[in-house]
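The next block holds one structure in the form of structure tokens; read it before the comments.
With one protein chain removed, the remaining protein chains of the complex are shown where they sit.
Chain naming follows the written order as A, B and C, and within any one chain the residues start at number 1.
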Amino acid sequence: MDQDIFEITREPIDKAGLEQRLLTGAAGAIVTFDGVVRNQTKGRPVVSLQYEAYAPMAVKEMRRLGDEIRERWPEVDRIGIVHRFGELKISESSVVIVVTSPHRRVAFEACRFAIDRLKQTVPIWKKEIFEDGEVWVEGQLPD
Amino acid sequence: MDQDIFEITREPIDKAGLEQRLLTGAAGAIVTFDGVVRNQTKGRPVVSLQYEAYAPMAVKEMRRLGDEIRERWPEVDRIGIVHRFGELKISESSVVIVVTSPHRRVAFEACRFAIDRLKQTVPIWKKEIFEDGEVWVEGQLPD
Amino acid sequence: MKIKVLLFGSCREAVGSGEIDLELSDTAVAGDAWASTTQRFPSLGQFERSVLLAVNEEHASKETKLKDGDTVAIFPPVSGG
Partner (left out) sequence: MKIKVLLFGSCREAVGSGEIDLELSDTAVAGDAWASTTQRFPSLGQFERSVLLAVNEEHASKETKLKDGDTVAIFPPVSGG
């Protein structure tokens, strides 16, 4: 749909603004997933996460993901996916996914599907920065 | 948990503020459900929704719902539930539920459970206002 | 004993008031508050099969025992969200 939103950005994600841009009178439910940087991984304190994106391909893959959602859940009203890259501190948002729908079931299912799928198909990588080192997070091989 | 939030309010819900109040460094996922007033019901244009709450009991039931969530999903970090009452126009939020968790699965499941359960147990009622009439929405009988 | 009755939603509307006071016998249960209110406001009768009760802000059944000063709430199935 023309009014869906798929973006890769270096700036902090404006979650409330994104939800506002997607909201129409047809929506009765807005489900938002916000992935934020956690302060530890397996007990080891995290300083920050460094995200790297293959931006033009990432936006294409997000659009494809949007198409897949609309095919599975035609009732969805609007989809928004924004992924940030660069260095993110604790509690900063790396990705925000918003799905609106007349009813809540579809919005929940589609939003959850979107983040699961994004982690498999959208070309973005992250490195965990610890006080005494750094480690690339191992991705899942696609299905 | 002491820092969970359960509120009934006549004012517009400050969703971003609520999320901010609930966010700790332990969270990796924030799942937010936002119920907004839809512009129609079964094709009939809606003017507004009128919500009425038994406020002190509603807050008690929300706390109980919070306890139930923590029992089922001990991994949950924070829970916030705010329900508004009074007359709400199209696209205004009637209820916002925020669940944060280290990982996303639990946040999705607990958030969805919370809105399903709230609709069964929390003493709030709504009336749909149409251009030419008004109708109390029939609630579900509890399990 | 004295009981305060609160009414909500379509039950409130049928009665035309959100709060009434009742005088009940000392062995009264929540169902007696319901029966007494329905007697005073017959329009409530339509809710006989679906009505829910709460005593002092806790879900209750018609068998729940009352004591002086209790608050009984009468309402239809909830429809928030």
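Convention: contacts are C-beta pairs under 8 Å (C-beta built on N, C-alpha and C of every residue); 3 or more make two chains touch, one makes a residue touch a chain.
These numbers were taken from a predicted model, which means no experiment stands behind them.
S.K.: Of the chains you can see, which ones touch the chain that is left out?
M.R.: Computed over the complete complex, the missing chain touches A.
S.K.: For subunit A, which positions touch the chain that isn't shown here?
M.R.: Spelled out for subunit A, the touching residues are 35, 51-54, 56-58, 60, 83, 94-95, 115, 118-127, 136-142.
One rule holds in what follows: only the chains that are shown with their structure count from here on.
S.K.: Leaving every chain except subunit B exactly where it is, which of them still form connected groups?
M.R.: A | C
S.K.: Find me the chain with the mean Cα position closest to the mean of all the protein Cα atoms on display.
M.R.: B
S.K.: Would you mind checking which chain's C-alpha centre is most distant from the centre of subunit C?
M.R.: Using the mean of the C-alpha atoms as each chain's centre, the farthest one from subunit C is A.
S.K.: Could you state the distance in Å from the CA-based centre of subunit A to that of subunit B?
M.R.: Whole-Å distance between the two chain centres: 23.
S.K.: So the centre of each chain is just the mean of its C-alpha atoms; given that, what is the distance between subunit A and subunit C in Å?
M.R.: 48
S.K.: Scan subunit B for residues touching two or more other chains and write them down.
M.R.: If we look for residues of subunit B contacting two or more partner chains, we find 35, 115.
S.K.: Please output the residue numbers of subunit C that touch at least 2 other chains, ranges allowed.
M.R.: As it turns out, subunit C has no residue touching two or more other chains.
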